[in-house]
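Note that this complex is displayed minus one protein chain, with the remaining chains in position.
All chains are identified by letter, namely A, B and C, in their written order; residue positions are counted from 1 within each chain.
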Amino acid sequence: MSNQKIIEGDYILLYLSQRKTYLVKVEAGKSFHTHKGFIKFDDLIGKDYGSCIPSSLGVEFIALKPLLRDYVMKSVRKTQITYPKDIALIVMFSGIGPGSRVVEAGTGTGALTTALAHYVKPDGRVYSYEIREEFLKTAEKNLKRAGLIDFVELKTKDVTAGIDESDVDAVILDLATPWLVVSHAYNALKHCRTIVSFSPTIDQVVKTVEALMENGFVDMETVECLMRGMQIERGKTRPQTLMTAHTGYVTFARKAMGHTM
Amino acid sequence: MSNQKIIEGDYILLYLSQRKTYLVKVEAGKSFHTHKGFIKFDDLIGKDYGSCIPSSLGVEFIALKPLLRDYVMKSVRKTQITYPKDIALIVMFSGIGPGSRVVEAGTGTGALTTALAHYVKPDGRVYSYEIREEFLKTAEKNLKRAGLIDFVELKTKDVTAGIDESDVDAVILDLATPWLVVSHAYNALKHCRTIVSFSPTIDQVVKTVEALMENGFVDMETVECLMRGMQIERGKTRPQTLMTAHTGYVTFARKAMGHTM
Amino acid sequence: MSNQKIIEGDYILLYLSQRKTYLVKVEAGKSFHTHKGFIKFDDLIGKDYGSCIPSSLGVEFIALKPLLRDYVMKSVRKTQITYPKDIALIVMFSGIGPGSRVVEAGTGTGALTTALAHYVKPDGRVYSYEIREEFLKTAEKNLKRAGLIDFVELKTKDVTAGIDESDVDAVILDLATPWLVVSHAYNALKHCRTIVSFSPTIDQVVKTVEALMENGFVDMETVECLMRGMQIERGKTRPQTLMTAHTGYVTFARKAMGHTM
Partner (left out) sequence: MSNQKIIEGDYILLYLSQRKTYLVKVEAGKSFHTHKGFIKFDDLIGKDYGSCIPSSLGVEFIALKPLLRDYVMKSVRKTQITYPKDIALIVMFSGIGPGSRVVEAGTGTGALTTALAHYVKPDGRVYSYEIREEFLKTAEKNLKRAGLIDFVELKTKDVTAGIDESDVDAVILDLATPWLVVSHAYNALKHCRTIVSFSPTIDQVVKTVEALMENGFVDMETVECLMRGMQIERGKTRPQTLMTAHTGYVTFARKAMGHTM
């Protein structure tokens, strides 16, 4: 994680502009093609991270070292989108950190899984449930690319049928019917630990909060987070013209005692 | 971190309602007084975390295990407030994780420091600069309470005069004049690593972004994050009536090469 | 409406600061008392609108001529608050203007009624339904104060039992059960004219939209409007710290033909 020279096999973030970046694997003898010309990987190998590299058309790219957010953004595909702003909030609300054991469902293409694994490594573990096998394959690829596959157990299982793990630190839900997992989550969690659920619709939230109240959770809180970009330029500063108006609601609760299933 | 029984010396979160919680230290022979009666700690010691405990007036409290967010919220005092939503975003944008070495300035009362320490432990380290000694004392107390002091080096130093560390993974700024720290941050950072700055006013952001452009940073992005609570109750669901309209703008950039100081 | 001198019987807006204003009636021989001293009305009579007037404690007030928004804000009492931002949107969406005939329910204390009357005068008319007589008295007082009572017919009637008027240009609803008024509104409206409903909860909106779909309305649209104040000062410009996070949702639709009751 700390090498400062680009070596064969590294994933790099080729940066053209804030809007145009490419997450690519450095492969000797090969090139990467863009609408601004191609980049020969052999020209990159051995260079310092952060170097400028001209394309075949003379356009300058910068070879950046990918960060968590890049892996998250680039793993967003084919399924419901989870945004960095939501992932950040989910992680913070869940209370997890290095060493935590976390159950996640569903995996999707692994955007949230990637973030969870990043924060619980090296001693923690993410148990990620998904019933759609094609998603698990994509998630596995994305996790390998981010170097985080070792901290994740991908499970082809229906989480609404039960959670195998116990004494976990958090259960994190990003699926269509979170309320069906609430009682399983109660049993899987350590005392006082957290459930965090992400849902796009109001009705999902209402059903989930009702299930939480019925199943011994306390301190329920539901929020939505709006992130707006700013265009910063002296004399012309203003918020951006367009924004994502809605991704989903984040619901949080803690397991209290005294609830017998 | 994983004990499930309350023992003497633990910090617990006494929960009355979502709005009323108290972060207190369990001390044998002592009591904690609230407007709803007092709690004898001796009644708590040996109980499971998550247990209900009646006060002297018969009002039920729940003895919860504090999470990162609780430590963050309860360390917010005497100085500019940094909100969990902003801390979550700063952490995610910075790319830090277990093992990262991070420079922070200023420490304030340690709310953001607490979060940074939580995510970089056990092998990472936070170097936190603050010139106001009275804040450092509060920060130290808050970090000790959260069990995170071992991962932080508190420094009574003016960060605008320079950064002692080098090859760090992130520089995180929450101070009045972030633009004065940008060139020092460039020198302190590893290639491709990040600077993240939090500022309440537009003018601070403009000056900081200009300094970033002049000092070899790329991929600048400034956002603001609005978090709105929802009141969830079947038939009565609606957003909350009041919200925090503004805390500050989060500005992010990455160090590229080729900039000579 | 166009006098520029203050005369006995006028309502004036005494302005101390953007946060501190008083809507008062000018009465010869009397005074108005504030925490910053009192103002003798005799000192004001005959002065130009916009004049400065010192209080008995030497604090300067400005005698402003009230605008629609002042009457709206100052009539907000005892009941659900309708904000200028929402009133503005309701008026615009409704399509009403000078000469329009409008049904409103409920009247409440007349904040929205005041605005509707202002825009339909002098040839239009507002028919405003309210079942709570104590509100109608306050509304009448507020409308008189704003000089708009002549354009309003206040009706002590339950609008869910039916609308007396026909061929109206708009039906505007700010009551707990708007869905019960939708079929009456259809019958009362001219073709293609509008219904606009204001509701604080999601569930009210869902029921109302369902009623609109079942009752021959088209072009349904529901929005919420967030207004955030800015603190403008060179070098310190920033959004305000607190804001109203939610007042209600505005739902709009147009009557199409072919629906037989």
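In the analysis below, a residue touches a chain if its C-beta (ideal position, glycine included) is under 8 Å from a C-beta of that chain, and two chains touch if they have at least 3 such contacts.
Just so you know, these numbers come straight off a predicted model, no measurement behind them.
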item: For the chain not depicted, the shown chains it touches; value: A, C
item: Given C:Leu68, C:Ile131 or C:Leu180, the one touching the chain that is not displayed; value: C:Leu68
item: Contacting the left-out chain in the complete assembly, out of C:Ala28, C:Ala176, C:Cys192 or C:Leu242; value: C:Cys192
item: Omitted-chain contact residue, chosen from A:Gln4, A:Ser56, A:Thr156 or A:Thr201; value: A:Thr201
item: Chain not shown, touching residues in subunit C; value: 1-2, 4, 15, 18, 21, 48-52, 62, 64-65, 67-69, 84-85, 87-89, 91-93, 95, 97-99, 115, 118-119, 121-122, 190-194, 202, 205-206, 209-210, 218-230, 232-234, 237, 249, 251, 254-258
item: Residues of subunit A (touch criterion as defined above) contacting the omitted chain; value: 200-203, 224, 228-229, 234-246
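Here, only the chains that are shown with their structure count from here on.
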item: Interface residue identity across copies subunit B, subunit C - same or different by half; value: same
item: Rotation angle superposing subunit A onto its copy subunit B by C-alpha atoms, nearest 5 degrees; value: 180
item: Euclidean distance of C-alpha centroids - subunit A vs subunit C, Å; value: 46
item: Gap in Å, rounded to a whole number, between the CA centres of subunit C and subunit B; value: 44
item: Multi-chain contact residues (two or more partners), subunit C; value: 202
